[in-house]
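Please read through the structure below; I'll follow up with questions.
All protein chains but one are shown in place.
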Amino acid sequence: MNTLIAITGLGIFCLLFEILNLRKAIIPFTILGLLGVLALNFCEFGMEQSYYNNMITVSKFSTAFSSLFIILTIFLVALSHNFYHNHPTKISDFVAIKIFLLAGAVAMVSFGNLAMFFLGIEILSIALYVLAASDRLNIKSNEAGMKYFLMGSFASGIILFGICLIYGAMGSFDVLEISESSLSAELPIWFPIGMILVIVGMLFKVAAVPFHFWAPDVYEGSPALTTALMSTLAKVVAIATLFKLVSGLNLISSLENQDLLHTFEIIVVVLSIASMSVGNIMALRQVNVKRMLAFSGISHAGFMLMTLLTVSASAGVLLYYTAAYALAGIAAFSVILYVCRDHDNEDITNFHGLGKTNPLLAAILTASLLSMAGIPIFSGFFAKLFLFNQTIQAGYIGLVIVAVINSIISVGYYFKLILAMYSKEPNQERTGKPFLIYAAAVISIALNIALGLFPSLVLDLLK
Amino acid sequence: MNVSTILIILLIGAFATYFSGDKLSSKVALLFSLAALGCSILLLNNYNAGENISLITSWINQPKISFALNADGLAMAMVLLTAALTPIIIFSSFGNEYKNAKAFYGLILFMAFAMTGTFLASDGLLYYIFWELALVPIYFIALIWGNGDAEERRKAVVKFFIYTLAGSLFMLTAFIYLSQKANGSFLIEDLYKLNLSACEQFWIFLAFFLAYAIKIPLIPFHTWQANVYQKAPTVGTMLLSGIMLKMGLYSVIRWQLPLAPIAAKEYMYVFIALGIAGVIYGSIVALRQNDLKKLLAYSSLAHVGLIAAGSYTLTLDGLRGAVLQMIAHGFVVVGLFFAAEVIFRRFETREIAEMGGIRTQSPKFTSMFLILVLASVALPSTFNFVGEFTVLYSLSQINIWFAVLGGTTIILGAYYMLRMFQHVMLGETNSKTFADVSLNEGISFAVIIAVLLFFGFYPKPITDLITPSLETILQVINKN
Amino acid sequence: MGNILNQIGIENYIFLSVVLFCIGIFGVLYRRNAIIVFMSIEIMLNAVNLLFVAFSTYHQDAQGQVFVFFSMAVAAAEVAVGLAILVSIFRNLGSISIDSLKNLKG
Amino acid sequence: MIHIPDFAHATTVQVIFCFLAFITVITAFLTIFSRNPIHSAIYLVICFFSIAGHYLLLNSQFLAVVHIIVYSGAIMILFLFTIMLMNLNEQREVHRPRITRLGAIVSFCLIVIVLITIFINSKPIVGGYDSTGEDFQSIQVLGKILLNEYMVPFEFASILLLVAMIGTVLLSKKEKLNNK
């Protein structure tokens, strides 16, 4: 709860700084503030508590994920400095929106009441709509914003309808009450329907097939930093929330009571396979790096959906997977931001010869791509390993084999980029070594590798 | 002192090389590889003295993954192979100028690190991690410093990477499955204790087989090999053929057979036949190759086919012969590829048709090349003969026809190798000048040849080293 | 005053809401004019609001109605942002047909 | 089970419900089918009013009032402003490909059928509807709940609105290009 308040306060401070003409101090201050919030959040770790009539429930799950969100936001704010270099008047708005978005995100993983959940997801979505469309003179950005907005509101409507049905079944929005009464025998069918509708809405947010179509278009059209945010923070938030919904509302046992669990699991398996396959296969032919990473994100969503099959045990695995994925994503996007800052597109050709002109950045991008592909020592590998381990334990060996095949396909497009960096001649001068971008890239990949070397640090947090 | 020292030396060496700058890097790399060699010899000494040089530290709790390195005789032999070949390979590259040499040599040491780790790891997952790690440096070595048309090279290298990764991911799945059965432990001892049903074993065997058949490679999974060998820089080719292939073969013995013994016994004939088919196929394809490195690649295919067949016999002879042959082949193939490189340095071609007549210009080189050729065709008194004889003998114990068919390697091998030798070295004096071998080159050759001849007459040290551990593995295989 | 649902039945409210909700969905799919699409989304949200109130009565519980307030706030915020995006698209493209938004594809 | 409407013995409430429901659905359709956006907007207002009627029917007067103020007042005005700002009329409507319409109709039918079938198949509500007799939807009660139990979401909603506000400003504000 304190985290949420602190984050909100920080956002308002950002706005105040603009009024007080302290524009230059905004980013350093925000980063420091976020670090403080992170510390605060750490202090809350392990204290199971609920606040304000159970509106906010602080648990290990919520604090762990909140910390991850805060870390990601720190990186994203740090990257803002160079990205919004040409928009000095708007920088406070951008930063403040990101901070509020973080507040929404934290609310989404620590909600104790569906109202908080709904408001959290709306804050997140609206902030994202704005950020997607924020390059207002760019027609692509407009289009991305519009697409995201239309489809996102549509999904919000469905989530709202789902919440309504849950309320109809339970007579309450309180998570605890709902999870208690979800086991009762005379449950109206409204509850599972409502849950499914909410899940469908969340699947849209995590961009799982067949609700994924927005992702590539929006990722491509949005300003690169927004894409970074969507593909890391937003995706992680969405999957974590989805996980929390399924586990917190006791959906699995409820479905079991009604003999619906089996079909539900089949649905999860099918969606997971579809997401992985579609994401990976479609990414093969992409030339725009952001678009490629969008499809990669879709496939990773498929992987992460596998955790829904083993809800009771896989919170730690999900945290690990999301952390690994998001940190790799941040590192990758830092490099993309650097490489494409003077270009109006993010085609692979921009990356030609990066290995010669900027070996460090090329190495970082390579490392992050290897992590996403699941090559050992990078945490992406361990993420997949733990996930597969968990899934095989639950008996879904076929699913794991499909996932393995998909991992193989994914190497194809990740390596396309690596090939471009190392085996093509540089086609342009790349000058300047913006400190913040380098720092963000180095730190995020270092964290990624550290996670790979000491997986237990994160994995055992939620035990 | 335990086996992790050698890993640490190599890893530190990799970074030290990278940070020592382009000029010094090759020397630094050589220094560290020699240090690793020294360390491994010390360790061998300790091992022979009966000291415990293994290491087990817990790493990840759930699933239980340990940082477990175990050096038994077999692993020790392979580590020695790696440690001995790495300095030779590095030293052999001294005649070449590489752009960005620090990264190049750093990657070589890193690869040596990963390969050594693969041989030492006694935890399934740790082993897998090293296994995959070894793949990354060679990918970059082949991609960046390779030769030939860039587009072709990219294709070949990416195919190689994806292909081998594909195989090993199935192995990973098998490992995870096994660890489930072993209550979440990946430790090799725990996995050895499992009693799996025949059906489970079949699938696990198959998953492992996919990984190893691609890595080794066995036909028909070999299509990456010739192209990558051809396109990679010779140093990369040496690493690939000299050591990395052996990773696959070693893994067959260490992991595949003991973990799925029933399946191994059940389908023994199939896999032996596959190995022998590789012998014949590789030899025949090698006959009509125009590119020297490709020819050597196919010869390698033939040789490893025989080694694999030996391993799948599940007899002590087969395994022992396979290991001996692995070591012998490691040295020979490095020597042969180095010879190809020596020619390339002077003629700037790998086309056999453009060579010839070198013998009149450089008799020294010719002699050394000939000895390598002869070792490759397993002339008695070379190390390769010891291995090949043992393997063929073990095959004959299974079925005499296996030995006959596998034995065609000595005919076909002689045919393509001598044909190659004739066209490369003999004939009218070449119009291009062929400078005599330099001292550096000569030293590399001499070391390799000395090893081959010494162990050709006196393989006992190696046999004694590996036999106890092979017997242990056989006990696991035959536990039911 | 007795419960009004005794006379109408909660099912009828559900059906009404579902139909209204689906009309909203239909509108989003059917129309290319972004404004009308926005309106359709509003219809969807209103259908839900209606159901909230019905359930609120059903449970004799005020929380449902409180939720409607939030839902309205969300709707208002969405419309504001949506229209802002729409205006900037209109400025750039001179059209508000969502069919003209097909630059991003593939 | 679905109630077969007994039109002969329908109570007043039932008649009103049916009437309002009819109006709501029809105007909703008309909103979508109208060629002129302004007509659509007006139909939508009527639709909103009929929903407000439902609220009244359910005895939640406060919500009905708020609904009318927010939707018919604020949101519709926003729509109308935008429509007029862009000077839209029916000629602006681009042609709709037949496939789109077909798809829309198909999916509409599909989703209606699916949802309705599920709800029909569901277990019927047993027994009548309780009436505790307590006041649960007066302004007073709503206010108490909103500012006690739901204080945090209430505050949080303000952040939502703040974000929307910043966002709209961000999207519409012209920058002073002082660098170039």
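In order of appearance the chains are A, B, C and D, and numbering begins at 1 in each one.
Following the convention adopted for this analysis, contacts are C-beta pairs under 8 Å (C-beta built on N, C-alpha and C of every residue); 3 or more make two chains touch, one makes a residue touch a chain.
The rule is short, and it goes like this: contacts and distances are computed from a predicted model.
Missing chain, UniProt protein name, picked from "Rhamnose transport system substrate-binding protein", "ABC transporter permease", "NADH-quinone oxidoreductase subunit L" or "Sarcosine oxidase subunit gamma": "NADH-quinone oxidoreductase subunit L".
One chain is not depicted; across the entire complex it touches A, B, C, D. For the options B:41, B:270 or B:287, the residue in contact with the chain missing from this view is B:287. For the chain left out of this panel, the touching residue among B:56, B:410, B:447 or B:476 is B:410.
Residue D:104 is the one among D:20, D:104 or D:164 that touches the chain not shown.
Touch with the chain that is not drawn comes from one residue among B:400, B:435 or B:450, which is B:400. Not every partner is drawn; the one left out touches chain C at residues 25, 28-29, 32, 98-99, 101-106. Looking at chain D, the residues touching the absent chain are 100, 103-104, 107, 110-111, 114-115, 117-118, 121. For chain A, the residues in touch with the chain missing from this view are 147, 150-151, 154-155, 158, 189, 192-193, 196-197, 200, 204, 209-211, 213-214, 216-217, 259-260, 263-264, 266-267, 271, 278, 281-285, 409, 412.
Throughout what follows, only the chains that are shown with their structure count from here on.
Interface comparison, A-B versus C-D: the higher number of contacting C-beta pairs is recorded for C-D.
Inter-chain centre distance (chain B to chain D, centres taken as mean C-alpha positions): 71 Å. Look at where the CA atoms of chain A average out and do the same for chain B: the two points lie 43 Å apart. For chain A, the set of residues touching two or more other chains reads 115, 119, 122, 126, 129-130, 133, 136.
Shown for chain C are the residues in touch with two or more other chains, namely 10, 14, 24-25, 58, 61, 63, 66, 70, 74, 77-78, 81, 84-86, 88.
The touching residues of chain A, counted against chain B in their complex, run 355, 359, 370, 375-377, 381-382, 385-386, 388-389, 392-393, 397, 400-401, 404-405, 407-408, 411-412, 415, 419, 422-424, 455-456, 459-460, 463.
Contact residues on chain C toward chain D in their complex (touch as defined above): 1-12, 14-16, 18-20, 22-27, 29-33, 35-36, 38-40, 42-43, 46, 49-50, 53-54, 56-58, 60-63, 65-66, 68-70, 72-81, 83-88, 90, 95-97, 99. For chain B in complex with chain A, the touching residues are 59-63, 103, 125, 128-130, 132-133, 135-136, 140, 143-144, 150, 153-154, 158, 161-162, 165-166, 169-170, 172-173, 176-177, 179-180.
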